[in-house]
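One structure follows; several queries about it will come next.
A single protein chain has been omitted; all remaining protein chains appear in their positions.
For subunit A:
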Amino acid sequence: MHIEVRNLNKHFGDFHAVKDVSFEIEKGHLIGLLGPSGGGKTSILRMLAGLEGLDSGEIRFHGKLVNALPPQERGIGFVFQNYALFKHMTVFDNIAFGLKVKKIPHAKVKSRVMELVELTGLKGFEKRYPHQLSGGQRQRVAFARALAPEPQLLLLDEPFAAIDAKIRQELRTWLRDLIERVGITSIFVTHDQDEAIEVADEIMIINQGRVEQKGTPWDIYKEPKTPFVATFIGESTLIDHISELKGFEEVKNDSGTRALIRPEYIEVGHEHEFILASATEAGIIRHLHFRGSEWLVEVEVAGHKLITYRSLEKETLSIGQEVRVLVHRAYLFNEERSWIMENRLKDVPIPIMI
């Protein structure tokens, strides 16, 4: 289902929860609404479902205005954070609910439920009650129930929040595959960036009721459009006076420009490890943390503490050691705009080197 949202607004009392939100979603895409808690993600999802009224704006499914349609007629499936399974019904009856309501013949209901039970790997659990299932199984039942009436749009509110970290990983992949197989347009809400990056085709970053940026995970990571997105996605260190770092001297301090530097923008090591040694500057290792698959290095450069990673394959550094540091690029922003700046020395070939 093609979805179009225009200038959506929602107030809860004095609180402006959703501010002028507009976006479009193409058929068959899996979209992640990502942002901090209380940012308005769930409100947007509930308005799409028709569970929450909207103050102003338009929601169109397939070009048709659905503002006034109740949830029953929107052709959507909704998976709630705590699953909201009907606790007095068996797994079979839960999944069959949406079909029975539509007065579908009994034999057809049965075959469709069995098909979904098969698809979600719940075979043998049809006669169980929700309280007899594990968190992951309940989650699967909730999916199956939402998918049973063949909705055109699947909405998921924090689908993995209530599940153990270990099973969560497994369920993510499972959900991705399932949605791909069914080919249904889906939107899910999450506050976990790893989850959004891993599962979604496209991410919408929502903060304080606004869409900060919409794009593929890679685009958002590579080119954050706002400082909020830059800090929210990935890790970063905030630097007030970037001009003190080598290669960024041109940046004027007076305009209030600040910089974000991601760990992967920084290289740290012995002088002989760099090809462009002239672009590097001296730093001192302050801390080393073993992160299982790599070292997290805290290095001090010109009074700034920078964070980066170092491969285990390379020579191990030690605390207090003097090293060379190369900052490849920085994400700069001030009140008016934000932009990405490459290290000047890295790109310009310097005659002395030749």
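The rule is simple: a contact is a pair of C-beta atoms (placed from the backbone, for glycine too) under 8 Å apart; a residue touches a chain by one contact, two chains touch by 3 or more; residues count from 1.
Note that contacts and distances are computed from a predicted model.
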item	value
Chain left out of the displayed complex - its UniProt protein name, from "Transcriptional regulator", "LLM class flavin-dependent oxidoreductase", "Acetolactate synthase small subunit" or "Sulfate ABC transporter"	"Sulfate ABC transporter"
Absent-chain contact - pick from A:Met1, A:Ala49, A:Met114 or A:Leu288	A:Ala49
Which residue of A:Lys10, A:Lys41, A:Arg112 or A:Arg145 touches the chain not shown here	A:Arg145
Contact with the hidden chain (one of A:Lys87, A:Lys127 or A:His287)	A:Lys87
Omitted-chain contact residue, chosen from A:Gly98, A:Gly136 or A:Gly247	A:Gly98
Absent chain, residues of subunit A that touch it	49-51, 70-72, 74, 76-78, 80, 82, 84-88, 97-98, 101-102, 145-146, 148-149
